[in-house]
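Incomplete set of chains, arranged as in the complex.
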Amino acid sequence: METTVGKARSSIFPLIFFLIFLGITALATVVAAADEAPKVDTGDTAWVLMASALVLLMTPALAFFYGGLVRRKNVLSVLMQCFLIMCLISIQWVLFGYTLSFGPDIGGWIGGLDWFGLKGVGLEPFAGYAGTIPHQAFMIFQMMFAIITPALIIGAFAERMKFAAFAVFALLWATLVYDPVCHWVWGIGGFMRNWGALDFAGGTVVHINAGMAALVAAIVLGKRIGYPDNVAPPHNLPFAVLGAGLLWFGWFGFNAGSALGAGSLATSAFVVTHIASAAAGLTWSLIEWMRHGRPTVLGIITGAVAGLVAITPASGFVTPVSAIWIGIGASVLCYLAAVILKAKLGYDDTLDAFGVHGVGGIWGAIATGLFATKTVNAAGADGLFYGNPAQLWIQVKVTLVTVVWAFVMSFVLLKIVNAIMGARASEHEERVGLDLTGHSESAYTVLD
Amino acid sequence: MKYIIAIIQPDRVQDVLAKLEEKEIHLVTVSQVLGRGRQKGIAEVYRSHKEPGNLLKKVKLEIAVNQEFVAATIEAITSGARSGQIGDGKIFVLDLAEVVRIRPGETGGVAIG
């Protein structure tokens, strides 16, 4: 594979230069790694490839989770938006998304275009990110995150956004909002990474980012006709349950895959992910049971997802027992946001993308600063409860910056899209349904 | 001839059909409907938000019969559908001007059976 190696080299040069600014030790490590020509580990690669497949599956899963909750006349529009993102963002990532996010750093803000079109992103490991799997394996794993993040936002504007406007917004958002934050937190040289921010699998990058965009979208697009009292209930709850089940399944790839190898760390992430989800699902049910005398299916699956969201940034740093607390906190806070707060403020976050991902993501980022411990991950840090308040402060800072960034940027982008092409479907389209008006299809036939 | 429309509780369908059988009334058309009546059903709750307007699931029976069968039909339906609780439903009797059996093209009283 001569040429690939060649390619790889050529783009390692700028990297090496940059590394000098990172200090000799760092440099040493990497160079060393480079010298030893890091060997691909089959077990690690098997796991990261499988994890990538699992995370890819999360987008169709999300499509069903969301699609089951909308009205019969809009279910296809949701599935379509999710599928479009799977296609569109994948190409964006290959062409320039990956290099903007992980390419050679420019001042801590963004990756350079050196890896445009994956040039130089070869099949040899790139020690800077993952020393035991092919660089392309890391690239494709990260691609799946870039795909699902904008898809999460759909929950906020479901049932009323124009498809064309959505497509443009999604592409802009992925490029101008997601890629930068991704670089700040995970890219070599990213300033938040240098602050020592802990975000194992995307609490800030994925959930806070998407959650805030969701809140903005709900506000900018306004309420659906008839909201809150004349909007029909979920048209197919079993679909939502199917989606939730597949999300839970896929999330193992999301979090445990972020260990970028199959060892103790992946195992730990896998375990706490499951536990937090279970604790959160149980908590949400109990809250409903106490408040209404009956736990609901929608409640338990929403809780489980909230738990998965909250554990995401913490999943590589906390113990199983801490995971229970994180899960409980997730359901309590997300319930307050999705049920109490939303009703109070009156914005129409159709499927609680903000209530669950925004709030859950913020809680997760903070919780990481509370429960993180080096006993789980020596490469991590200790949190407040392990005697290190500094980490909590870092987490707070990172959260605030991301919240502000995502809010402002999403607002600006939506306003621009709206000005150019109109973001909201016409009243007629909304009444008839987006499936027929937007895609000339109906989800189900009435007669045989 | 009469065209009888009955709205009953979904779980009573089998009972009513059986009763009709007993009275030799074999021909029935059944469909699913939603009903708003006296009965206040269990409110549905999503994200802790109570859904307004309780349209409850009901089943609609349509039976075309000759005059002499009307009483028997009503009798059969009521006996099969009655639980004594609110929501049991209603029977509506309309005049039926003409009936045509598609198959051989018979019409009137003979076609109805």
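The chains carry the letters A and B, assigned in the order they are written, with residues numbered from 1 in each.
By definition in this document, contacts are C-beta pairs under 8 Å (C-beta built on N, C-alpha and C of every residue); 3 or more make two chains touch, one makes a residue touch a chain.
Note that this is a predicted model, so its numbers are computed, not measured.
Copy numbers for the complete complex, expressed as a formula over the labels shown, read A x3, B x3.
The criterion applied here is as follows: only the chains that are shown with their structure count from here on.
Put simply, the C-alpha centre of chain A and that of chain B have 52 angstrom between them. Taken together, the chain B residues at the contact with chain A in this complex read 44-49, 51-52.
Contact residues of chain A toward chain B in the complex are 228-230, 233-234, 288, 291-292, 294, 296, 298-299, 302, 338-339, 343, 352.
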